[in-house]
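Submitted below is the structure of interest, expressed as structure tokens.
Note that one protein chain of the assembly has been removed; the remaining protein chains are unaltered in position.
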Amino acid sequence: MEKNFKVLWLVLFPLLIFSGITCVSRINKAPEIDPGFCMECHQRVTPGLFQSWVESKHARKGVQCMTCHIDHEAATQQKSMVFPEKCGACHSKQLEEYRKSRHSIAFDRMRIQGEYLGIPQEIRTAFCERCHIVQKRCNSCHTSHRFSLKEAKDPEACGSCHLGPDHPHKEMYETSLHGTIYKLTQDPDRAPRCVTCHMPKGTHDSSFGIARGPVGTRPSVVDLKEVPISPEEEKRRREEMLGVCITCHSRRFAQEQLENADQVKEEAFKLQDKAKEVIQGVEKEGLLYPSLADRSPHPTEGKQLVLGDPQLYIGTSQIERLFFTMFKFHNIRVWKSGYHFSPAYIHGHGWSEMQMDLIHIQDEANKVRELFGGKKK
Amino acid sequence: MEKNFKVLWLVLFPLLIFSGITCVSRINKAPEIDPGFCMECHQRVTPGLFQSWVESKHARKGVQCMTCHIDHEAATQQKSMVFPEKCGACHSKQLEEYRKSRHSIAFDRMRIQGEYLGIPQEIRTAFCERCHIVQKRCNSCHTSHRFSLKEAKDPEACGSCHLGPDHPHKEMYETSLHGTIYKLTQDPDRAPRCVTCHMPKGTHDSSFGIARGPVGTRPSVVDLKEVPISPEEEKRRREEMLGVCITCHSRRFAQEQLENADQVKEEAFKLQDKAKEVIQGVEKEGLLYPSLADRSPHPTEGKQLVLGDPQLYIGTSQIERLFFTMFKFHNIRVWKSGYHFSPAYIHGHGWSEMQMDLIHIQDEANKVRELFGGKKK
Partner (left out) sequence: MEKNFKVLWLVLFPLLIFSGITCVSRINKAPEIDPGFCMECHQRVTPGLFQSWVESKHARKGVQCMTCHIDHEAATQQKSMVFPEKCGACHSKQLEEYRKSRHSIAFDRMRIQGEYLGIPQEIRTAFCERCHIVQKRCNSCHTSHRFSLKEAKDPEACGSCHLGPDHPHKEMYETSLHGTIYKLTQDPDRAPRCVTCHMPKGTHDSSFGIARGPVGTRPSVVDLKEVPISPEEEKRRREEMLGVCITCHSRRFAQEQLENADQVKEEAFKLQDKAKEVIQGVEKEGLLYPSLADRSPHPTEGKQLVLGDPQLYIGTSQIERLFFTMFKFHNIRVWKSGYHFSPAYIHGHGWSEMQMDLIHIQDEANKVRELFGGKKK
């Protein structure tokens, strides 16, 4: 009888684990876990934080508050941020790979960007810095204090920064068949997630394969130092990418899709250039209001006409403002959706908007010429 | 042997329950549940409705159709709506708390609002009333006839009304780290849901902590009677709110975040005021088309210039229409996102749009002056 019981448990125990019963992990403190000096108290004062940590692999492996935050005294006095170098002490491979990615220069690049320089500090804090901090915090993706691999690999994690009108990667992915099937099945073998293509085999160099220039507003592909990459390097990366696609698709099909995206990108930039020319014409005729002379200089480019990155949306003329949405929102949606296979973002949210931007810009040029042009003659 | 079987079942039965096997709850009629007079027939004619009810706690506790709808005869002749007072007969604590919330005055407030008065009845029915009915129906959140607590507490339930261009609470939450982690984990201990902060410990007074004025278009915080609250009361509410934040975050961090949001709000209203001034200038010069004299009076404010709540989007001049989207859509996104920690909504969908609104409004002022200004001289 006793033996039967043993057999029963031999079978039931793994079953309990597999069945997704979470009650086991929900006891407030696993018996083998030492809460350490801080958590003895923090399990009362910040129970949510404690609960996240106690369920983490860190807790099981004995990684406690002070392993990362160093010193309880210091942590209570000042911000106790943990920098990638600290994480790298244990996760050295990941740190090394991450340093090859644009993530590792995100904060520095932000700080010299015209857009950042042109807005109040509280907006910077609440917007720009909240994402660009990825240069300083591994927990941008590996959310504290659970540090769950499952969470970090989910499209939602990437999408908490890669979203919105100027880089709607999340929205494009979610409206592609890839994203649709993943959402439906939650099965990374059934459809790719962001990390499948951008961080294959767990590499932390997220510029694998197809990573492009600064928020994708320039036509050429650049490296970490903003230098356009060579055609050979571009070809090598395309091959890398195809290596991922052919897990599910035929090489011919995958290649066709990517090459079509290349052409979509070209068309989008051609359309943008048409609008650019119209505005350059208006500027030459002295019909920008306010004129370049009459407005604050651009924080990095000075008193010249900036069309495209790093153009600002503050204090410009109406016609430049129209161009801002064309290059920053609509063009990006067209060409990036080309590579993310979202019909809705390529066209409805992208290409048709660009065409309508062009009509609007041309019309605006006509109107300012008619209205103000006479005065210059 | 027989004993072994018993042991087996003692272990297996709870396992079956925990394993999320829904087939048990899917029998069409649980043996102990009395369908009552109506359901005897309704399980045939409205099987979906019956199924929802039979799976509810109400059914298990003997709460039948007539417990709430009173009279079968009446219910077949006329709308058989059940009002909060009826629910309160059993759920008195909840009713009492709910009466302190803005939910309990939502329909009355809607009916005297300019926006409501200015649109056709069918649009009112399909839009305004569908949400503001929360004053009259607990099943706005506790969807009938399942009345599932799990459903009512999910962000989706709140988000069925709190969404869209003029109050995108759902969108802000979903694009914040809070919303992202909750979506990923479905674990309310891992990340807050709407109810975590706005209805802590199950209170039905949803104006807990940080509730603000009418759809957030006014800079000051008001109480149930639209009276701005005192600085002391505001401070008390901030403390309430912080009490929730510090479950997971350090007090210092939480306070910094909320104070940054306060400043974001101030900046947004400053920007809006700049636009207001421009339009007031245009109006003084008699350059609004149609002019205030030439158009239908505002349903509640008469023939005066209304900029900001309760401004309408019907039959105004173009420049006022531009202001409408600035104050009603973009400003709200900026400042509410400040408190909901959504970078994308603060900036991409908010702050940058407000700056572009301002350019557009200033440009429109220039154009109407040039076009029509001469005639007045």
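Letters A and B mark the chains in the order given here, with residues in each chain numbered from 1 onward.
Operating definition for what follows: a residue touches a chain if its C-beta (ideal position, glycine included) is under 8 Å from a C-beta of that chain, and two chains touch if they have at least 3 such contacts.
Just so we're clear, the structure is a prediction, and the values are computed from it rather than from any experiment.
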Item to check | Omitted-chain contact residue, chosen from A:181, A:224 or A:242 | outcome: A:181
Item to check | Sole residue of B:59, B:110 or B:157 that reaches the chain not shown, by the stated touch rule | outcome: B:157
Next on the checklist: Suppose we count only contacts with the excluded chain; which residues of subunit A make the list?
Outcome noted: 3-4, 7-8, 11, 15, 18-20, 175-177, 180-181, 183-185, 189-190, 246-250, 253, 260-261, 263-264, 267, 337-338, 341, 343-349, 351-352, 355-356, 359-360, 363, 366-367, 370-371
Checklist outcome for this item: subunit B positions in touch with the non-displayed chain are 1, 4-5, 8, 12, 15-16, 19-21, 23, 45-49, 51-52, 79, 119-120, 122-123, 125-128, 130-131, 143, 146, 148, 150-151, 154, 156-157, 159-161, 163-166, 289, 313-318, 321, 324-325, 367, 371-372
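Here, only the chains that are shown with their structure count from here on.
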Checklist outcome for this item: Per the C-alpha means, the centres of subunit A and subunit B lie apart by a whole-Å value of 29
